[in-house]
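Here the complex is missing a single protein chain, while all its other protein chains stay put.
To keep things simple, chains are lettered A, B and C as they appear, and every chain counts its residues starting from 1.
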Amino acid sequence: MNSLRRVNHPKFNEGEALSPWRESLNDIIFGAETKLGKAFDIVLIVSILLSVLAIMLDSVEAIRLEYGRLLWTVEWVFTILFTLEYGLRLICVRKPWLYAKSFYGMVDLLSIIPTYLTLLLPGAKYMLVIRILRVLRLFRILKLAEYVGEANILLKALSNSRHKILVFLYTVLTLVVVFGSTLYVVEGASSGFTSIPKSVYWAIVTLTTVGYGDIAPVTPLGQFIAAAIMIMGYGIIAVPTGIYSAELVRAYTGKEPNEACPTCGQTGHDFDASFCKYCGHSLQQNGAD
Amino acid sequence: MNSLRRVNHPKFNEGEALSPWRESLNDIIFGAETKLGKAFDIVLIVSILLSVLAIMLDSVEAIRLEYGRLLWTVEWVFTILFTLEYGLRLICVRKPWLYAKSFYGMVDLLSIIPTYLTLLLPGAKYMLVIRILRVLRLFRILKLAEYVGEANILLKALSNSRHKILVFLYTVLTLVVVFGSTLYVVEGASSGFTSIPKSVYWAIVTLTTVGYGDIAPVTPLGQFIAAAIMIMGYGIIAVPTGIYSAELVRAYTGKEPNEACPTCGQTGHDFDASFCKYCGHSLQQNGAD
Amino acid sequence: MNSLRRVNHPKFNEGEALSPWRESLNDIIFGAETKLGKAFDIVLIVSILLSVLAIMLDSVEAIRLEYGRLLWTVEWVFTILFTLEYGLRLICVRKPWLYAKSFYGMVDLLSIIPTYLTLLLPGAKYMLVIRILRVLRLFRILKLAEYVGEANILLKALSNSRHKILVFLYTVLTLVVVFGSTLYVVEGASSGFTSIPKSVYWAIVTLTTVGYGDIAPVTPLGQFIAAAIMIMGYGIIAVPTGIYSAELVRAYTGKEPNEACPTCGQTGHDFDASFCKYCGHSLQQNGAD
Partner (left out) sequence: MNSLRRVNHPKFNEGEALSPWRESLNDIIFGAETKLGKAFDIVLIVSILLSVLAIMLDSVEAIRLEYGRLLWTVEWVFTILFTLEYGLRLICVRKPWLYAKSFYGMVDLLSIIPTYLTLLLPGAKYMLVIRILRVLRLFRILKLAEYVGEANILLKALSNSRHKILVFLYTVLTLVVVFGSTLYVVEGASSGFTSIPKSVYWAIVTLTTVGYGDIAPVTPLGQFIAAAIMIMGYGIIAVPTGIYSAELVRAYTGKEPNEACPTCGQTGHDFDASFCKYCGHSLQQNGAD
């Protein structure tokens, strides 16, 4: 229960007790432990998905011409409902300002603003698809702690490899700038390489193996260099995959690189280590783990 | 022998003995241990492949014009044979209703229905390619237990990572919805981004690095965002690969890091270990697992 | 030296001593240990690469028109040289017939036949690119044993995972047949899906994320199904990669799955196991490893 609470009651919802009705509202809106709380979450997610679907359909011309009026109504109904919900969240949360500034608070606000903006800026409404981010709440209803745990492993592995990934990204960006410029000089505007930025775009399309074919080299030299980029891109994909795989293997086989030796303070011990591999002292003196 | 039996005689074929002739028929049709059973399976698989080939060729106009009559005959001959076989299966199996509802039973039925449907609905016949699923029986003739074991490891690893894969899929879907809508607003109908669903389709084509090129951004801003999606897609592929690799590594090395030997206390034993690999004592004294 | 000999002197070159001049010829042509043997290999590989280059250039019309005569001469000179070499190999090898039937023997023969065939069949000459396979001999000159060792690990891991890869290939083939046929029915000939084989071809192009764009779905339903195939293909790539990675990790971390327990005969023990995990008996009684 404690771990559930911890997840459902993030910083903006910690603190002293609220007045009874606000406390129950809080449990329904922010919690997923009670029956009503679960029901609220399900209704909310279905509403979000329906409203996103409405926005998508509204962008299809044939449908808009036929059902435009209906979709317009649906959009406003959902927007007003979500506005009310946002208001209630602000009222019943312990620290409204912290909530408003949190990731979820921002997404909740961004999910209603565009509709009001359309009164001034018609195109803004399509930005409402950002509502899809609200569905993240879905994971609260599914066996919560489990998913959060899984996501945490994935994120931790990602965070552990962030330096390596930065090094990798820098390498990729350098490659596409150098190769893109080379192709710009080699192929020239007649083959569609009309500027360096466009050639860099082409290099990205090629290195990532997307390969639209809207721009493609036609001279033998250009095709030779392009072939080199492709083989590079085909091989380079091994790098982030290898990094991430190795990081996850480490996470799975239970290496806890952060558990320091109580004697010398060094980390990186194997899960099955009884003695510090650096100083030879026992790791278990605190009876930990 | 026992393990083979277990595989070949699934739930719908367990139970008391049948009358002798049904028992032999059962051994031939459902089993692969006897000579006749093996021969039956081989004939069946060749028939299935031939019938699927016939359906494929029939869809090629030049061939249909020339050999349409012949292919029509072939199709009906195979359908009648498969119908007879389905009837025999129902007769000689121990629990016909369980078989009919099982995966194989459904596939067997779906492999004959479309031909009869063509009497009403001409297009239905192409759905006969579902017959290809029947070839799954092939694995019974090949060194069976081995393949089933291999497939089980693959499936278990898949099942172990299903939460992570769901989290990953949700992330991918959110990304394509958000990026697709953005490109719809940025590029507009003139570049082929005629609606949000179509733009989301484009985002999927791009993120998965398929890149048909039937729709492609033409404005600098659109190409910039597209480049970001590509690099994301190029990197994100590392996530499912990493998840699956790590899961398989765990399955292979069988580490259950928390199960210590009750005698010497050492961990790191394989999943299928009965005795401690360090001290040679039994791991099962608690009757665990 | 022994390990080098073993590699350079395969079955067809084992046996009693030859007459002195054939022995020296053998050392030069088949060996890479002596100075002359190494020089011969280098000259041979350069000749092969030059002849393949000549064939490639000959296929470029502009070059053929200009230098056709020269390239024709080059081709015949190399062919006659390679024919002489093939004859010498047959003369100085210990078991000519075994050599002729071996992989290298076949490649050596196939590398000269097409030129003679062109006297009858002009198009045959382009099959000469098969000569590139002869360059495999290159690995003999590079630090040989090392490369062979590396390649062996890769091949052994591949061979260990062959069952899993077969299961995977069957799954992929079933998917492309089923999805290809579905798209054939959904999209029809007007979008380029003119037959089931062509639609299956499209499904392969899509699932493997190649995505030429010569055939692409245009109806919303077709695009929806195509998107499903893409995401599947994007995720499925994790399977062979995971299989192969895990197999290599196992190979690297020194699991020797083939070392059987001397007591119960079971395999699959960890590298660091002292006792059989199945029967609990010592694995070291023969002082092995």
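Quick note on the criterion: a residue touches a chain if its C-beta (ideal position, glycine included) is under 8 Å from a C-beta of that chain, and two chains touch if they have at least 3 such contacts.
Because the structure is predicted, anything quoted here is derived from the model rather than measured.
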Given the contact definition stated above, which residue among C:M56, C:L90, C:V178 or C:M232 touches the chain not shown here? C:M56
Out of A:L18, A:M106 or A:V177, which residue would touch the omitted chain in the full complex? A:V177
On chain C, the omitted chain is touched by residues 52, 55-57, 59-61, 123, 126-127, 129-130, 132-133, 135, 138-139, 146-147, 150-151, 153-154, 157, 165, 169, 172, 197-198, 200-201, 204-205, 207-214, 233, 237, 240-241, 243-245, 247-249, 251-254, 271-272
Going by the touch rule given at the top, which residues of chain A touch the chain that is not shown? 163-164, 166-168, 170, 173-174, 177-178, 181, 184-185, 189, 194-197, 200, 206, 209-213, 216, 220, 223-224, 226-227, 230-231, 233-235, 237-239, 241-243, 245-247, 249-250, 253, 255, 268-270, 272-282
Positions on chain B where the hidden chain makes contact: 209-213, 241, 245, 249, 266, 278
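Here, only the chains that are shown with their structure count from here on.
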Chain ID, smallest distance between chain and overall C-alpha centroids: B
Any idea if chain A and chain C meet via the same residues, over half in common, or different ones? same
Roughly how far is chain A from chain B, going centre to centre by Cα mean, in whole Å? 29
Counting only Cα atoms for the centres, state how far chain A is from chain C in Å. 41
Residues of chain B whose C-beta touches two or more other chains: 197, 200, 209-213, 233, 237, 241, 243, 245, 247, 249, 253, 268
